[in-house]
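For this view, one protein chain was removed and the others were kept in their places.
Take a look at chain A:
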């Protein structure tokens, strides 16, 4: 297990040092500084073995966090723990910086004492921790016995991520479906690879211990229901734009609040959510992706000193929707001497330092097309090597989910308090962004 945990500033000075195991000596602190932070060459692995001692490190801005061990620990767990520790610290005092760490070192020691015991990670959900690690010092004495046992049962209980007794006047929840769509397309318009990686982020402001059930247009669920005999197609009216009924999800992972065995057996997503913002799930799809834009490049070499480039972009979604922050980047050869650009919409500029023409459009509605044409003057060179023609890349943001994912419902049940699913105000938002979105030319 984790033998010790150190935090250093960018100079390698120790800000926090907590040793959990007897086999880690003070010299370990120095060993990491000398061999990793002060190393002459950039360290090429997040795991370093120095004299039979293993160091795991992550960096946040210019702060180094290192976990040390002499045993064959679960490496994935150590990194997950280090990330978690960063989350906890951020939740307590904001950005992880030298100043913040120095200002909160007592708190950090208290946290480290709580979330790691003998090197074994313990409950590290901020929701739970904040109920009893407060830096108010004397709170422990004023708590009633009920309060105390409530804390301990929450920390150790099945729902360690949520405390009891949360009350809101207005029960409200926000769901953000955030997707990034990735594409590699051939010059002829053939899709070489495309995938969407998405996240469902939830902000919940709900009273009590609400039981939630989340439904989306997962193909497996919809197909099952179809077979079950329900004749009316669920959610047909909600599904606009794409006209797709359901989507095939390649893989998804869930926040620990989701009952995984239930998902595995029934594919239903049920949970008691943490309070506030958290990531409910991540998913990946590769089939039937709506590609919001299509890029049609045309490059013609006119002699040895001139290139003619014409690029058409077509938006491929409902005309009522607007795409934003569109940027098309057209690479130019290294020996470019001058560029003339004409574009119908937006602004385009040749950026010599980046070897590219950058074309920006603020907004564009669906089912439209726009065009740019450029003449590129080239310097004659002796270089026999041909220009490699890097792909044209694109950035944008659209108000729908390119995977076609739709939230079908998010039901909230809280039997003990007197509010029902209808009383909860729910907001759903879809944002699709470009990941690596490239078309070869």
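Throughout what follows, a residue touches a chain if its C-beta (ideal position, glycine included) is under 8 Å from a C-beta of that chain, and two chains touch if they have at least 3 such contacts; residues count from 1.
As a convention for this text, contacts and distances are computed from a predicted model.
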"Carboxypeptidase A2-like", "WD repeat-containing protein mio", "Nicotinamide-nucleotide adenylyltransferase" or "AP complex subunit beta" - which is the UniProt name of the missing chain: "AP complex subunit beta"
Omitted-chain contact residue, chosen from A:79, A:205, A:387 or A:419: A:79
Interface with the unshown chain - residue positions in chain A: 1, 13-17, 19-23, 26, 29, 44-47, 49, 52, 54, 56, 58, 69-77, 79-83, 93, 99, 102-107, 109-110, 113, 117-118, 120-125, 132, 135, 137-141, 143, 145, 148-149, 151-153, 155-158, 160, 193, 197, 250-256, 258-261, 263-265, 279, 281-282, 284, 385, 388, 436
